[in-house]
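Excluded from the complex is one protein chain; the other protein chains are retained at their positions.
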Amino acid sequence: MKNDEIDTSTRLSTLVLKNPFMLASGIMDEDAGSMIRIAKNGAAAIITKSIGTKQREGYANPTIVEVDCGIINSMGLPNPGIEAYGEEIKLVKKKTSIPIIGSIFGRDEKEFCLLAKKMETYGADAVELNLSCPHAKGYGLEIGSNPEKVGNIVASVKSSISIPLLVKLSPNVTDIVEIAKTAEKNGADIITAVNSVKAMKIDIETGLPVLSNKIGGYSGRAIKPIGVRCVYEISKEVDIPVVGVGGILTAEDAIEYFMAGASAVQIGSAVYYRGVEVFKKLNNELKEWMKRHGYRKLLDIIGLAQKNRRG
Amino acid sequence: MKNDEIDTSTRLSTLVLKNPFMLASGIMDEDAGSMIRIAKNGAAAIITKSIGTKQREGYANPTIVEVDCGIINSMGLPNPGIEAYGEEIKLVKKKTSIPIIGSIFGRDEKEFCLLAKKMETYGADAVELNLSCPHAKGYGLEIGSNPEKVGNIVASVKSSISIPLLVKLSPNVTDIVEIAKTAEKNGADIITAVNSVKAMKIDIETGLPVLSNKIGGYSGRAIKPIGVRCVYEISKEVDIPVVGVGGILTAEDAIEYFMAGASAVQIGSAVYYRGVEVFKKLNNELKEWMKRHGYRKLLDIIGLAQKNRRG
Amino acid sequence: MKNEITCPRIVEIKNTKIEAKNIKTIFFNFPSKNIIPGQFLMIWIPGLDEIPMSVSYISDREIGFTFRKVGEATRALYDLKKRDKIGVRGPYGNGFTIKGEKILVVGGGTGIATLAPLIEKILSTKKRRVTVIFGVKTKDELFFTRRFRNIDLKISTDDGSIGFKGVASELAEKIINNEDFDQVITCGPEKMMKKIVDICNSRKIPVQASLERYIKCGIGLCGQCCIGEGLRVCKDGPVFEGDTLAKIPEFGYFKRDASGRKIKI
Partner (left out) sequence: MKNEITCPRIVEIKNTKIEAKNIKTIFFNFPSKNIIPGQFLMIWIPGLDEIPMSVSYISDREIGFTFRKVGEATRALYDLKKRDKIGVRGPYGNGFTIKGEKILVVGGGTGIATLAPLIEKILSTKKRRVTVIFGVKTKDELFFTRRFRNIDLKISTDDGSIGFKGVASELAEKIINNEDFDQVITCGPEKMMKKIVDICNSRKIPVQASLERYIKCGIGLCGQCCIGEGLRVCKDGPVFEGDTLAKIPEFGYFKRDASGRKIKI
């Protein structure tokens, strides 16, 4: 078996991905140029930075701090606003051929619908609802931990667009499965799990939280076992595809997610740990691993730990 | 300033601790002998293994697996049952002079009250309610994520014992502060945060979750930023002392917790990483650090990041 | 310390060997080097159980463990074949420490498996001499009798079907009465080990015994396997010195089941 006989393509609803490695939202995806670079580096799809109705500067620096096993960030959803973002999406669409998925955050159904429709108009191939940002007051997790709100927002966005709808969930809830099922019932086409984990770093020399917002979202290696658990729990209970995110640095990490039930994965912090070339590297490592283990198609791996589950 | 001029003692309600390092529940505390060894190694207090009304073998092996930045366990609350545990408590009390805190888990108020009373009768100096075990059906987190149940259980246990009551919370909830406040309102004397984080490890060679229970609790270095965040959030909102747990391997880790607001900390996985001598080591490291930084009393550090907080 | 592998490593079985009735060895390659005789592995039978097993063969090429079919996990292991896969973590525990030149090794039942690489290590130094007692219930259960050259091998069977009739500790006592040993090392049923340790302690002969307790974590964390004053069989043991054992009241009398409750031995 040669590397090119190995098929790592995958599907998410009507989106066809040439490989299972997508760029996670918030990582080098605020402007068209960055997204084009990531696309050229082999990503199968791009989730844009989460965009809101109005321009936002985000929190004051420090907005990011590296800790032992990961990164904690509290950017505060900086974004140029949906109006200004149109030209970025149009430019990326012109220069790339992979799916571009517009991530959006809002306060309520109205905002989400407006944002989703704009994204569709700009040419986005799908929309991802950020219902999970752990550190922005009035947004993200504050909405995404409330099943009723999730249901309403998903249902209204679904009825206002005709492109696939991804819903990105937070692990910072008592029952992520309940939220995922609510999203599915209300029309979500794909679940993305997980956003970063609420965490904090205190500098003991000054006695101060390092991040200006104090609390941030934890990403990177440390959160992989949490993300895998969420994907496993969700996949068991929903019929729509699940996209895994959180702590994926190597193909082995991604394979854990695939076996847990993920149809594709998103890569965030690894862009720091392994460079922008990480997408190509991961796809090669994945093919090597599949070859060594006698798998021809990625589809044969997806959900394996679900199938092997007893009871 | 010499090391012995530095005062690392602390108080939790009426419990006086010679230093802030307690043994966390579930670590070498199922039998009297182990607890005596830990006491001799310098722990300031011991939380026993969580004990239930009936003998339980726990889950089949594998019950534990080490991952990159921590440990995932799913012991399944093995314990000899409260009746058999009396002789262990009595023996430890006879052979040691530090506070022994009986950890208990039950299905409902009735079970919790029975267990707490027994612990008091055996001579325990305090009781810790395990409302947070992430992997035992019908127990722990399943109860501890429901504010109403937490309120009822805390209130009834409080009224049936006269020793201090610790309530141990889980980070696997949407709002840990709400649960902490409910516990406080219903009579908890001390909050312990956090129990382990729901997580999973899949072996990709076999496609199987490693733990027999599939999902377990994540402890060790990786969870420190999560625990620190919880302690910070809780301390801001409650007036009773908070005990920090999660990923403490060094005195610096503990200091982060103290600054976040913890009056004492519990040590779990570090017994593996640094040996049973970890308690002495931590207290020495803490004194060294305090000396270098000109602090005489631990009390001067506690809550520093709260005081330094703006807005 | 980080010679240990702490997340199960999946290995392919290179070979298996029936050593005696219901006793089998499984061989495989394992990346960890410098395994000390007396150390053990946690063997994961995926989807079923994970159990402790002493390393019974140590070489640069491959290692093995030898076990008796006694319950569900060992039965499943017994049925595995070449190229099947198991998960392995370890090596854990302290292992034996050889002292002096004239050594008596007393193995009972599958304890023989634990002692085998120790005997090889003793023999690897020219000037040492070793007397070995293998005690089993009956002849059919004997194994490893032809594995070693240049040892003084004595056999005991409960039913007298071969060798000395009686338990290994009785034979050991006889031999100790006749010969001087620098050290006695034993592994087998705890009652037998208790007798041997008592004999040696009363005669001030250095003695080591390798204990079994219910193992869960294997890394000294959960406390499941503790004896005496918090001695963890998985970490501080499984090998203990005679003077340590003299201070452990439960040695020879009771152990704890998976729930932590005391049960008679």
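A few comments on the model shown:
As written, the chain order gives the labels A, B and C, with residue 1 at the start of each chain.
Just so we're on the same page, a residue touches a chain if its C-beta (ideal position, glycine included) is under 8 Å from a C-beta of that chain, and two chains touch if they have at least 3 such contacts.
Every value quoted in this text rests on a predicted model; they were computed, and no experiment measured them.
In terms of the touch definition stated at the top, the absent chain reaches A within the entire complex. Listed residues A:Ile6, A:Ala45 or A:Val67: the one in touch with the omitted chain is A:Val67. Summary of contacts with the chain left out: across A:Thr14, A:Thr121, A:Ser159 or A:Thr206, the touching residue is A:Thr206.
Residue in contact with the omitted chain (choice from A:Val271, A:Leu286 or A:Leu304): A:Val271.
With the whole complex as reference, residues 26-31, 33-38, 40, 49, 55-58, 60-67, 71, 73, 75, 78-81, 84, 201, 203, 205-206, 208, 210, 212, 269, 271-272, 276 of chain A touch the missing chain.
Following the convention adopted for this analysis, only the chains that are shown with their structure count from here on.
Using the average of C-alpha coordinates as each chain's centre, A ends up farthest from chain C.
With centres taken as mean CA coordinates, the chain nearest to the overall protein centre is B.
We define each chain's centre as the mean of its Cα atoms; on that basis chain A and chain B are separated by 33 Å.
Separation between the centroids of chain B and chain C, computed from CA atoms only, is 36 Å.
In this assembly, the C-alpha centroid of chain A lies 51 Å from the C-alpha centroid of chain C.
Taken residue by residue, chain A touches two or more other chains at 308, whereas all remaining positions touch fewer.
Shown for chain C are the residues that touch two or more other chains, namely 47.
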